[in-house]
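Only one structure is covered here, and it is reproduced in the block below.
Incomplete set of chains, arranged as in the complex.
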Amino acid sequence: MEVGFLGLGIMGKAMAANLLRHGFRVTVWNRTLAKCQELAALGATVGETPASVVSKCRYTIAMLSDPSAALSVVFDKDGVLEQIGSGKGYVDMSTVDAATSTKISEAVKQKGGAFLEAPVSGSKKPAEDGQLVILAAGDKALYDGVVPAFDVLGKKSFFLGEIGNGAKMKLVVNMIMGSMMNALSEGLCLADKSGLSPQTLLDVLDLGAIANPMFKLKGPTMVQGSYNPAFPLKHQQKDMRLALALGDENAVAMPVSAAANEAFKKARSLGLGDQDFSAVYEVVKGAGGSGSGQA
Amino acid sequence: MEVGFLGLGIMGKAMAANLLRHGFRVTVWNRTLAKCQELAALGATVGETPASVVSKCRYTIAMLSDPSAALSVVFDKDGVLEQIGSGKGYVDMSTVDAATSTKISEAVKQKGGAFLEAPVSGSKKPAEDGQLVILAAGDKALYDGVVPAFDVLGKKSFFLGEIGNGAKMKLVVNMIMGSMMNALSEGLCLADKSGLSPQTLLDVLDLGAIANPMFKLKGPTMVQGSYNPAFPLKHQQKDMRLALALGDENAVAMPVSAAANEAFKKARSLGLGDQDFSAVYEVVKGAGGSGSGQA
């Protein structure tokens, strides 16, 4: 099977390499050509422009860094739009907002092409291991056509219906995650102030019904007060804000998520927005650390 | 090693059998003697009274159904107190409140004996499989002495310090669990009202960083609206109330847990207290199911 691949950043490079390793013929393009040479060494063909890749391949996958890169690759000169059309499909796996996704979708469809948004859950390591979770939405026939590629790139792919549903699913998952992070923070703080060891709480949690990879990964660093940003708190808070707005649109009251969101806002007000989202623990512990006393 | 074992209910029977299977000599006692015969068939000696078991054994373990049974076995005629004393240890693995535990502890210590509270996490199946999690607190030397028994009964035991800490640790864990159940309920409801499949959300969650046994077990039955009580909602709410009270004593603000607690209260007001704690999903969905409109 032949696919085009646009964007060879950390994620894209790992994904394109995976496709090559599993026998796909891959034509790659990247804004800076050096990246393409690495893939060529693994057997990839190099395309001159996004348009030329689309021209050559029935299916073209993109993995770009942000909404502006995603738009540029489609709408700029020599972009996807110049060659997309009937019988061709474009799959954008970048993480973008609903508006960006909708704009690309409409332009591609107007040219007669098919479009699929397919944001992923998982970062570098899962990308290299083909263990991403793929949240696809848009053209179902195109989804069916690229499933062989998704099977290589991810441990599981989902087709979620209309454009926008991929992004919505990510918001829902991240909202639950944000509430859980607050629940853990409150539990750690309660343990600590009640004379129990927070580390022991983590050990007990890890043996029970609510054990999960996030508690296992973040718990120990939180106890150390270390918040090296894997997922910046301001992005977590943004996702909670958007999830709550989605709930507002649909009249869904979510008081626990709302309380969690306010804690993340408080963390931002304390200057923790660029720290890891687990830094909300600092808010629960006492906000600012000026500390203290008790009445 | 020789131990006494008081209480052969569902849990106690499985635990005593496990000890026998691993070569312990066990002297059992139960209020209704029939239960003792089953254990005798597995090699146990049968004691006449709690006092006679304690008289015979250096260490006596109890697993009783509730605080009143736990007190009765100790304080009644022919009870533990009559024979406990210097050089003997009493380990209560029942789930009881702090006041009960403290009362037993003081009485045992006054007689010169050693006491350990050791409530467990896990029910019938883990008890049979020796996979309980044991939250012990009280006399450290006694803990060290009975570790060989704990190693058989549980996959892990913790020594948590002073009397009361075992119960506190359970409260903290259950509080986190209650907030997580609300987080899941809100996410399922948001998915549903936003045009996403709740079942697909469960599938996505199960592949990611917040995957956990509780979501996997409860999610599908929640989606079906089935709340067969494994852990009754009114008990979950009681534990959240007690955890929040513990936070109040120690001036720990826990707004997410407080919001979750109010949702469980609302569930009680809707008559869901005897359903499974996952029935809080009904509150999030719309409280009462009368359903309906939107402005």
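When the chains are written out, they are named A and B in that same order, and each has its own residue count from 1.
In this section, a contact is a pair of C-beta atoms (placed from the backbone, for glycine too) under 8 Å apart; a residue touches a chain by one contact, two chains touch by 3 or more.
Here the structure is a predicted model, which is why all the values come from computation and not from measurement.
Novice: To what total copy number does the complex in this file extend, with 2 chains depicted?
Specialist: Per the structure file, the complete homomer consists of 4 copies.
Criterion: only the chains that are shown with their structure count from here on.
Novice: As a quick test, compute the distance in whole Å between the mean CA positions of chain A and chain B.
Specialist: A distance of 38 Å separates the two centres.
Novice: What does chain A use to touch chain B in their complex?
Specialist: 121, 133, 135, 155-156, 158, 160-162, 165, 168-169, 172-173, 175-177, 179-180, 182-184, 186-187, 189-191, 193-197, 200-201, 203-205, 207-214, 217, 243, 246-247, 249-260, 262-263, 284, 294-295
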